[in-house]
Structure formats: C-alpha cells, structure tokens
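Have a look at the structure that comes next, please.
The other protein chains are all here in position, but one chain of the complex has been omitted.
Up next is chain A:
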Amino acid sequence: MQFRLEKRREPSKAMLYATPVVAVLLTMVVGAIIFSLIGFDGIGAVREIFFTPLTNAYKWQDLGVKAAPLIIIGVGLSIAYRANVWNIGAEGQYVMGGLAATWIALLTYGMSGWWILPLMVVAGIAGGALYASIPALLRTRLNVNEILTSLMLTYVSVQLIYYLVRAPWKDPMGMGFPQTRRFSADALLPNIFPGTIVHAGVPIAIVVALVAWFVMSRSVFGYQMKVVGAAPHAARYGGFSENKTIWLALLVSGALAGLAGALEVSGPFQRMVPGFPTNYGFTAIIVAFLGRLNPLGVIFGGIVIAITFVGGEVAQTSIGLSNAATGVFQAMMLFFLLAGDILVRYRIRRVVPQTAEARS
C-alpha cells in the first residue's frame, strides 16, 4: 500500500491557526507519556515546565525578559520568511547588534547623557542590518543561497566577540577575564517597574510586534513581501522587484535582530561577554513558525518558548529533571508543528496502483 501527499486546494484557515495550539498540547501529552515510560514523573515534568512558570509573579518577569528578544527577532524572521527569504543567521545579526551597541557604550564610557542609550539602540539596529546586507548582496548579485551565507556569518560574528573581549575591549579590572567593562549608568537599559527585572525591552518587543503586524497587513510593503513570497511570478508581473524584496527582507530581519542584541547587552548582560550568543537567533526560528509567521502570533510563540526555558529550570530544581529534557520538549513542539502544517496543507491519499490502460 502506498500513500501520497496531495495538496489541498484551500487549506482551512481555522486549522492553520489551530495547529500551533494543537502542537503545544500534543507536546505536553506525548512528553508526559514518554517521560513516564522511561521512569520519570511525566505528568510532573509537564506541570513544572508548562504551568509552574505561570503561577508565580517572579516567573512572569523571567518570562517577559526571556521572551522579549525572541519576539523581536522572531518578528523580523517572520517578515523575511513570508517573502521566502530564508535568513538563518539572525544569531549573527543579533551578535553584531550587541557589538555595535557595546562599541558606543565603550566610546561613551564614563560620560552621561540621555542620548547614549538611544544611540546604542540605533547602532545595534544598524549593525544587525549591515551584517544582514552581506547575504543580501551575495544573493542579489551572485545568486548565492542566503541560508548558507547567513548561517556561516554567525560563526564569524562569534569569533569577533572572542577577539574583541580578549584584546581591544578587555575590562582592565576584570582579573584577566575576557569581558568588557560594565557599562556606565546611562548606557544601561532601565527597568520599567522598580524592584523587578522587567526592562524596557519587554514593552519594546510588544510594540515591535504590533507595528510589524500593522505594516504587514495594511501597507504596500507588507503586501509586496507576501506576494513575492507566495507567488513570485505574479509579483514580477505586478511590478514588484524580487531583488528589492530580498534586500528589504534581510535588512528588516537583520535590523530587528540587531535591536534585540542592543537591548540584551544593555539590559540583562550590562557588558559584552563571550557568553553573549545564547542561541536567541536560532530559537527565534521556532518562535516565528510557532507564531504562523504572523507578528501577533510571534508574541504567543515567544511566550511559549520562554515558558519551556524557564519551566525547564523549574523542573530541574524541583523534580530533578535533566536539562536535556527542555530541549526534547522544544524539539517535539517544532516537530508537531511542522507535521501539523503538512497535514493542514496536504491530504494523505492512498495510491491505487493503476494499469497502463487506465493511465492512457
């Protein structure tokens, strides 16, 4: 017996939006079963990972702080992916944004002024966008696949951090530890509620998602992105330049990744350290898909992934579940999401072996 995937003419809108929710639910159910089968408290694991973080005000702060960069980067990626431009190197653009902001912070070290932080943010955005322009240039001029170039440039950016924090930017007071100075007060991202750890990056993430949603659904730019992605031939016929779209997609996603980098380095990190690349750029890919490549959905995706991170630590401290379990849960979620997507867009048809006559 053979099966074949057949494209559905009109994928159900409701199903399209239900898949992420179903994927999360399936992850919980299957996760609980698998962990029970291998001798852990499976239900306890699911409870600690997915629900405990929601029951505690301190954890909400953690969720916000962890979700903010994922949402900002995820929004940018969702725009690029809509246009069928596969920027896989958001991690590198995030790093370059962080480095550009660090550069400003070190240049202005010891100075004060309201303009320092905004300048760092602008530098971060520019750094991310500039770094994303390399794959854009290679793709539009030489037709080099942007997946490879953007991914490989990530590793270059990480080496650049290592170099900078070891030599030119090394903290003179750091006991030889490779890290920059701690930024001066005016280069630090303020907390929006005193006494919490919720920094200004959290509301910025929400604003970014709302603006992106408005632009994608109400502007010519958004329309162009979607048309070029969905129907390149029609787009060309309609006068939309494919190269221009590639440039825009990479610049926007790079700029947002750079923004996230600037906010992270001036907020939670407060200095540049070798541990600055924490895979936000890669995790944001899951976030973008979990959010249906819709900027509002990305908020949901970012929060769900943040829950698994924070909950993973809760599960480690409370029921001794290994750290690797968090990875298993995240991976299962992406798997169910992608599998669900296939079933929404295609139906499974049994292939009946046909005879030669029947074919002619």
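The definition used in the following text is that a residue touches a chain if its C-beta (ideal position, glycine included) is under 8 Å from a C-beta of that chain, and two chains touch if they have at least 3 such contacts; residues count from 1.
By our rule, contacts and distances are computed from a predicted model.
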Protein name as given in UniProt for the chain not displayed, "Cytochrome b/b6 domain-containing protein", "Alcohol dehydrogenase", "Simple sugar transport system substrate-binding protein" or "Heme lyase NrfEFG subunit NrfE": "Simple sugar transport system substrate-binding protein"
Sole residue of A:Gly74, A:Gly92, A:Pro178 or A:Gly258 that reaches the chain not shown, by the stated touch rule: A:Pro178
Touch residues of chain A, complete complex, unshown partner: 52, 55-58, 62, 65-66, 162, 166, 175-178, 182, 197, 268-270, 273-276, 278, 310, 313-314, 316-320, 322-323
